[in-house]
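What follows is a single structure, written as structure tokens, with notes after it.
All protein chains but one are shown at their positions in the complex.
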Amino acid sequence: MGERLAMTAKISLGLAMSGIIYAMFLVVPQYVGLGEAGRIIIVHVPTAWVTSAAFAVSAVFSILYLRSRSGLHDASAVAAAEVGTLFCLFATVTGAIFAQVVWGTFWNWDPRETSILVLLLIYAAYFALRSSVDDVPRKRRLAAVYNIFACVTMPFLMFVAPRIADSTLHPNCAFLQGSKCEGISLDLNGAKIGQLGDVVVELKAVQKQGDMTSATVEVRMPGLTDTADLIPTFDNAGQPADRPEFPGQSFRMILIEADVPAGTARVNIQAPGTGLLSNQRTLWVFMASNLTFGFLALWLYRIRATILHVTSLVQTTEAL
Amino acid sequence: MQVVLDAGVAIYIAMSVALVVWLGVFVYLLRIDAEAKELKRLVLAARLQSPTLSSEVQVEYRTPSAN
Amino acid sequence: MSKSLLWRATKAVFVRELRSEFRSRQALNAVALFAVCSIVAVSLGLGPLNRSAELPLVHAALLWIVLLFAAFTALARVFVVEEEQRTAAALRLAAPPHAVYLGKLLFNLLLLCALTVLVAVLAIVLLRMQVRSPGPFVVLLVTGALGLVAGTTLIAAMIARAASRGALFAVLSFPILIPMLVTAVRGTALALSGTGWDRCMAPIQTLIAYAVAMFVTSLFLFAYVWED
Partner (left out) sequence: MDAIELTQISIDYGARSVMANLTVRLNRGNVMVVTGQNGSGKSSLLRVVCGLQRPSAGQVRFIAGDQAVAPAEARQQIGWMAPDLMLYRELTGLENLRFFADVRGLGIPDAELNALLERVGLYGRGADVVATYSSGMTHRLRYAYALLHRPTVLLLDEPSVMLDQRGHELLEAVVAQQRMIGLTIIATNDPREQRFADVLIRLEGSA
């Protein structure tokens, strides 16, 4: 009975994923400004979610291991970390492709890009640690300790990363803890220089032209490949008007606030892709995709944990 | 070649490629899953068959007070 | 274990490290040479830098990179030597684990502070680094050193019995230190460019919070690392 149920679940998963792939290409409508590349979010975002969940599960099993010293808990922690790393790589690659096509850059040191890179480094270190300790109980113990220790630094990353960049190209800022995403304030009489993503911006002037307010901002692209003066404006109603494009990129600068007498201006990045999920069809496919990728990760994790546990049983005389 | 790169056709081709890749991965996973189950069954059976090691330790109490 | 006993044992571990270091001077010599070499290499390689708005950031990044790699060479020693000279078992049996951790943490902190002073002075002299807000600069260096030591001492204990320790120490420490490093570099750049206390407080607070979090977590986890 259980066997048959498990088989049915697996077949359903196979069909569901095929459905997601079909829907991703042929059901989800094109989003204006993103082209066909916008479809990638149907796999990109769910894999990123699964990554975070897998790492949380791995840390929990590491704590359990330190309490129980059971090989099963260790195998589960490793399996979860491996599945997490696999999905993390997938999310990074799909994200970088999307960013190149839509934003004009593979890598932007966007807060989420930074944190996922650190996550990859942490788990690379986790596996390096495991391979350089021979004694099995010690290997398991040290790996569990490192997993927990690394987990404690994650909140700091979330806290620090938005300060690395005061803005993000990713939509849905609210999911990013501690992030303001309100752009960066520049002051002619104080901090003139700031950073949006990895672009250095320097405020040159703030001026009133008729019923528009404009700011002159010099932008220096990473590696000083390009520098340019951008002049975003906003109108009397307080809405951004002219949105000049960054040199060589496909995202734009907007002016959110400006105070001519004080000499201050607040500017931000605006990237295409915001508001993608407001389409009903896209939203439903996206939800189904989250669910399907979640179950796929669960299945992978179960297989891997079983194999790891059985292998460790052969290598040690540990009790069942 | 022109037909393949045509916008209307390309998306069907991309979808087919993705589907084929997924089906390949899926079949592979099904096989690995079955093999892992079988492996686990074999290992557990082997463990149950081989009795736990008999103690090869001899303990000798020499003075009465020691026991 | 009462508090005074723990403190006494901690002090004993710390003083023992100091005494051994004074007799051999292995750590100090190696680290001081490392710091001098890297600062000289950087100064010669870069030549005179143009004065620009980004100069403080360049200086701050160089300063912390030198400190980071010097720390990688120096801070694992406290545990590696115990394993190499096989004194760890004697210590494990006699000393409470927390005292071992605290004593070695204090020693590492002292070593890193000495190193920081050396690197900062060399950078000022050889790199012509200008410190426009000395107060925040010193506090940022101290809190940064605290974070660096709190984040690496547990890892030093972990790698002491692993293969290829030196490389592993850097590989394991780096991801843990990223939040702290980024904050320290940005904060130090602010202090170098003459920003006052008010805007330097945010990075200082972040560094202190980081150091405290790493310290408390290490205290909880150290017994698991040290147990055999």
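Chains here go by letter, A, B and C, matching the order in which they are written, and residues are numbered from 1 within each.
The definition used in the following text is that a residue touches a chain if its C-beta (ideal position, glycine included) is under 8 Å from a C-beta of that chain, and two chains touch if they have at least 3 such contacts.
Worth saying up front: this structure is predicted, and the values here are computed from it rather than measured.
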item	value
For the chain not depicted, the shown chains it touches	A, B, C
From C:33, C:49 or C:90, residue that would touch the chain that is not displayed	C:90
Touch with the omitted chain, as defined above, among C:74, C:99 or C:225	C:99
In chain B, positions touching the absent partner	52-63, 65-67
Missing-chain contacts mapped onto chain C	1, 5, 8-9, 11-13, 16, 19-20, 23-24, 85-87, 89-96, 99, 227-228
Chain A residues touching the omitted chain (full complex)	69, 136-137, 314-319
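By definition in this document, only the chains that are shown with their structure count from here on.
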item	value
Centre distance in Å when chain A and chain C are each reduced to the mean of their C-alpha atoms	30
Chain A and chain B, separation of their C-alpha mean positions in angstrom	30
Numbers and ranges of chain C residues touching at least 2 other chains	none
Of all residues in chain C, those that touch chain A in their complex	53-54, 151, 154-155, 158-159, 161-164, 168, 171-172, 174-176, 178-180, 182-183, 186, 206, 209-210, 213-214, 217-218, 221, 224-225, 227-228
List of chain A residues in touch with chain B within their complex	10, 14, 17-18, 21-22, 24-26, 36, 299-300, 303, 306-307, 309-310, 313-314, 320
Residues on chain A engaged by chain C in the complex (per definition of touch)	66, 118, 121-122, 124-125, 128-129, 132-134, 138, 141-142, 144-146, 148-150, 152-153, 156-157, 159-160, 163-164, 192-193, 200, 202
